[in-house]
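Only one protein chain is missing; all other protein chains are in place.
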Amino acid sequence: MPTLEPAGLGLRTRLFKLLFESDSPAAKAFDIGLIILIFASVGIVMLDSIESYHQRYGDLFFYTEWCITVLFTVELALRIYCLQKPWLYLKSFYGIIDLLAILPTWLTLIIPGSQTLIIVRILRGLRLFRVFDMMVLEGEKRLLMDAMIRSRHQILVFLFSVLMLVTIFSSVLYLIEPAEAGFTSIPKAIYWGIVTLTTVGYGDITPVTPLGQFISVAIMLIGYSIIALPAGVFSAEVIRALREERYSAEACPGCGRDRHERDARYCKFCGTWLNEDTIDPRKESG
Amino acid sequence: MPTLEPAGLGLRTRLFKLLFESDSPAAKAFDIGLIILIFASVGIVMLDSIESYHQRYGDLFFYTEWCITVLFTVELALRIYCLQKPWLYLKSFYGIIDLLAILPTWLTLIIPGSQTLIIVRILRGLRLFRVFDMMVLEGEKRLLMDAMIRSRHQILVFLFSVLMLVTIFSSVLYLIEPAEAGFTSIPKAIYWGIVTLTTVGYGDITPVTPLGQFISVAIMLIGYSIIALPAGVFSAEVIRALREERYSAEACPGCGRDRHERDARYCKFCGTWLNEDTIDPRKESG
Amino acid sequence: MPTLEPAGLGLRTRLFKLLFESDSPAAKAFDIGLIILIFASVGIVMLDSIESYHQRYGDLFFYTEWCITVLFTVELALRIYCLQKPWLYLKSFYGIIDLLAILPTWLTLIIPGSQTLIIVRILRGLRLFRVFDMMVLEGEKRLLMDAMIRSRHQILVFLFSVLMLVTIFSSVLYLIEPAEAGFTSIPKAIYWGIVTLTTVGYGDITPVTPLGQFISVAIMLIGYSIIALPAGVFSAEVIRALREERYSAEACPGCGRDRHERDARYCKFCGTWLNEDTIDPRKESG
Partner (left out) sequence: MPTLEPAGLGLRTRLFKLLFESDSPAAKAFDIGLIILIFASVGIVMLDSIESYHQRYGDLFFYTEWCITVLFTVELALRIYCLQKPWLYLKSFYGIIDLLAILPTWLTLIIPGSQTLIIVRILRGLRLFRVFDMMVLEGEKRLLMDAMIRSRHQILVFLFSVLMLVTIFSSVLYLIEPAEAGFTSIPKAIYWGIVTLTTVGYGDITPVTPLGQFISVAIMLIGYSIIALPAGVFSAEVIRALREERYSAEACPGCGRDRHERDARYCKFCGTWLNEDTIDPRKESG
């Protein structure tokens, strides 16, 4: 019957299912199309930055870029259309990324040829996270994120201590080493110190005096022993996260609280017998 | 009696035992011979690539190569002969490796001197895995493979996130740094970014502007804190794998609690005999 | 009444609360001011070391340095004034840092322009640790420090073994490699060896002979397999520290089993009320 208007409602609902979920075959096809578009879009920015490609295929890149921008704009418009509270979406992380994905190209109509917008266009790649989120990687990402969030304070303390250490050692090398070796200022010496401590070791600045080499060996060895700390903290957190699988998801029939260890027989909060299928030995004996 | 044909069957069975198993002394001798041949074969490819060796010993390498190829061909023929379903073998991983081990040399008769076949000849080294498999390393490899397979999703998410991070930072450096420093295009900047983030640090491209150096220091430090993630995930998986190896999943028939060590015969909580298929020696003696 | 002298006592107590604690809004504002001053002070030392900045802003840096020094001196004087045993403070780690923070600048009045005092001025950054300590990071730092202290012996044994290994291998390369490659003496070869083993790899000294390259590949591979040891030891210690945080050491008064989680109120094995000082709510209600 026309009074219920199932078709109009159906269009928005169907659009929502297509754009924001990934259960139906249509939604999966849409996701794959989106992934291809995003990769193409980021790829164009990269290839266009190569001088010889820019000269030969510059026009092709330009028109493809506009096609993709128009498609992304239509997609964003549809997303806004099918949501009941579009402002909440636009203020969310993925909403901002969606907006940033189309803004730079439209802005070139007003401010032409702004080079720095390249980075904003590269940010489109972040859109891939949403598609991946919906598809397979939810559990894995959450585990990693959890471990990162939990260990962030420890890693910050670690980074600050490392920076202090590097600053002190680098200042010593700034005094010892001749300016020709590249240690022209303390900030430059710190740049060298971090390049060394993180074991990157470009070799653009290297100590030349025996004393300088002795101290840098000390930085490498001290640093290398310290540098295992984030790995250690992080390992511990991942192990803790994996162990949570050790906890039963079932709630206590007495107080309703969950997260009991799998070998627990009584609720650790209220003492209720957890294993309802069998009889509590206390009652039996009592 | 001729109907049983023990001699013919015996030959194929004996060949099978020689080629595919490693229990008998003969099979072990064969394996060691094979290992020597494989090492010799890969070694020749390597030495032949050195110009001075090629000029002096080129002929020797050429004839040795043909000898080894003929031996490998005979070996493969015998393998096929003694199998009942040779096609299944040829389609397996090791079958393809066996075929790839002899194909490139035979192909030079048709398409002479194809340089790119060197890599295919190097693949012979993969044959060593089978020999090792049969000899000692089965358990260790499975543990590592298991941990790798279990942690592959998390490591993929990690790699993708790292690539996004590198791409964004590298694009910033592409804009900041002069082309003379080596940042001539975004792909080249990404190459630099990965060289930096993985702490390889060749030094063929290094930032020269103070701002560029500041941002690369940020990449190194952020990167270094993040880079511990695969180690953490992997550690956790190895620890889980080792722990599962140690505990039996079977529950105690007395008190119902599980996670007993594999060598346990009595429940450590209630003293009940765990191995229900046999009789408790205490009851026997009592 | 004047005999109690509440105002004078109040001033010292209030100063103590301001300088050594961080509970009140005033103390927090003071801490933030201190952090800014410390950063400014270290920043000036760094910027002043850049030749072009020194020439342009040298005077500004000079006067700001003196302002900060006077402020730090006043702060230290107040700290000493409000403490009952100031000598104990001055002999403590933070007391020495406080003294070192002001000494170099005052010393320039006597021994003018001593370059080496720059490092002492950089040490001011260590003052930040106290502020951070009081503010947020106490727990995290203690966990890391604990794990470091516990694993220090193992890491020392490790470092010594690595140094022996490097010394032996480096001596071999000193004999093999020509002096033009940079291996001019054993200490220099050891410098190269540590640069290689810690995977820093500057590239200022690299082996050029095939045998030398073969041995350095061995160092890299052996080294790389060994280098995971501190990470392993440290991981294990962090995991132990985190686990100890979670389990109570007290045994259950019912069945005598320990290792209950800290938030447990009833024994998970026998259901007994764990907190003996208070009454079991089950008995109360029953």
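In order of appearance the chains are A, B and C, and numbering begins at 1 in each one.
Keep this in mind: contacts are C-beta pairs under 8 Å (C-beta built on N, C-alpha and C of every residue); 3 or more make two chains touch, one makes a residue touch a chain.
Here the structure is a predicted model, which is why all the values come from computation and not from measurement.
Touching the omitted chain from chain B are residues 42, 45-47, 49-51, 115-116, 118-119, 122-123, 125-126, 128-129, 132, 136-137, 140-141, 143-144, 147-148, 155, 158-159, 162-163, 187-188, 190-191, 194-195, 198-204, 227, 230-231, 234-235, 237-239, 242, 260-261, 263-273, 280-282. Of the residues in chain A, those that touch the hidden partner chain are 199-203, 231, 235. Mapped onto chain C, contacts with the missing chain fall at residues 153-154, 156-158, 160, 164, 167-168, 171-172, 174-175, 184-187, 190, 196, 199-203, 206, 210, 213-214, 216-217, 220-221, 223-225, 228-229, 231-233, 235-236, 239-240, 256-259.
Following the convention adopted for this analysis, only the chains that are shown with their structure count from here on.
In a homomeric contact, the two copies may use the same or different surfaces; for chain A and chain C, under half of the interface residue numbers are shared, pointing to different surfaces.
Of all chains, the one whose Cα centroid sits at the greatest distance from that of chain C is B.
As a whole-number value, the distance joining the C-alpha centres of chain A and chain C reads 28 Å.
Chain geometry summary: the mean Cα position of chain B and that of chain C are 41 Å apart. Residues of chain C in contact with at least two other chains: 199-203, 231, 235, 269.
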